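A single structure is presented below for examination.
Complex shown without one protein chain; remaining protein chains in place.
Showing subunit A:
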Amino acid sequence: MTGPHPPSQEDGGVPVPPPDDGRPANAFGQPLPGAPLPGRAPLRLSPKVLLIHPVRMLPSLLLPLVGVLFVGGFSGRSYGWAALGVVATVAYAAIRWATFTYEIIGDRLETKRSLISRSVRTIPLERIRGVDVSMPPMHRLLRLAVLKIDTGASGGDEEAELDGVTLEEAERLKAVLLHRTARAEAHVPDLAAAAGPEERTIVSVPRKWLLYGPLSGAYLLTPFALAGGAVGLVFQWGDDLGFGQDTALSVGEWLWTHPYLLLAAALLLVVAMPFVGGLMYAVFNWDFRLKHRDGYLVAERGLINRRSVSLESGRVRGYEIVDGLAERWAGVVRAWAIVTGLGDSQTRGQLLPDVPRAVAVEVTADAIGPYRSALRAHPPVARNRRLFRAVFPWLVLAVAAAVLAWVTGHVVWWFLLVPALLLAVLGVPLGLDRYASLGHGYDGVRLAVRSGSLRRSQAVVERRAVVGWRLRQTWFQRRAGVVTLIAGVGAGKGGYSAIDVSETQGATFPAEVTPDWLRPFIQPETPPPTG
């Protein structure tokens, strides 16, 4: 399991850093009285976090402070209380800082917190699956970073977080933590990385592609969230800010009597959707870079909060290429990595923001591996099933509304009937497109399954990542002679489905991908599948 380490790496972990210049944390980084082992130095976070934590606690302090000022008036007494609050916050932050240490001892990382109760968390280095370095705005100003250490455990509690280390320390820790795991894991040698330089940029997404952002549908609801938040804030803090809830309510009533203003506001919000959404998208995906570094895939992005996520190549089992309706029209796609034991994979696993399809195919092939085969169509009966499912529920609703409209004579039912009919009609192209999306295939190394229309997704997974097969057949599927074939994969979502394959495909496809597993169970009279 563990390969031979060079001696400098073997004895006691980290070399003790020089105790001054630019890293004041190390001035305090002497061994604690309780742990007088030579060569060991528990480290503290950078003391600069003392500037961040109190500021971050301010909002929760603000309300009581404002309350004190209002109740007590602007007297010396209330200023005293306010000052006390601020001092207490700073003191709390300082104590938290002083009582938290971390240390790399041999082959594990230990974090200790001894505020009231003592807690020691030990993370074996070989368990570390990725390191996520991010720089929120204030950290960025002070040249600090937040280091999140992903251990692949399911709960968020199992992750270690070092909030506030200097950039140099973050780089050093990242190198030490990741280097150890890369060494300890007997993962498949990465020829591209071994031959080339240590760090290689796979893709750097040009700025003009950020314009595709609104097509992704991400952050589109931001204007509404902002407006809702503002209204909520007014109601919550209206009293404190000098105007009561009554004022807010009467404003609401006044608006209610002027519906055109409301309508205009709603329209404005809707018009703002692509712009604000696109802006948010650009802020989060600014200067997206995907790199190969020392057996890791590193994705960096973000304008204000610059994020860098490292995924161990040896744990990447495949990728998912996703495009929505609007994105397909523009010919752009997004991509995610399928990784074993990755928490929060929706944000961490992202390989590419919206880029042209050809680029995404090239990049995923370069970073993870190509899929070189066509997808096979599913039987025509699957098309009928897609159509039925897209049209029938709306048709039932429309008929019910029509009957009710006819019986009761109320106009209200027409408001149900017309949209239901419209949706039923729209169901026809939707169902056809859903059928066109269905497909599965195998190119000898990786298998691929694709489905979905409004959000079409194609998963490409390595053959060796498949841990089992599952065929599911509902009563309706049995009558149609189709099954849903699910490839069990110990990564990502856990299973990737080929929906409505024929019963023959349902048996021959697994037999093609993993012939050894299926051979005993295929009936002798059917000819063996040909690759």
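One rule holds for everything that comes next: a contact is a pair of C-beta atoms (placed from the backbone, for glycine too) under 8 Å apart; a residue touches a chain by one contact, two chains touch by 3 or more; residues count from 1.
Assume contacts and distances are computed from a predicted model.
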Q | Undepicted complex member, UniProt protein name, chosen from "SufD family Fe-S cluster assembly protein", "GMC family oxidoreductase", "Branched-chain amino acid ABC transporter permease" or "YdbS-like PH domain-containing protein" | A | "YdbS-like PH domain-containing protein"
Q. Can you name the residues of subunit A that touch the chain not displayed here?
A. 340, 464-475, 478, 481, 486-491, 494-495, 503-504, 506-508, 510, 514, 516-523, 526
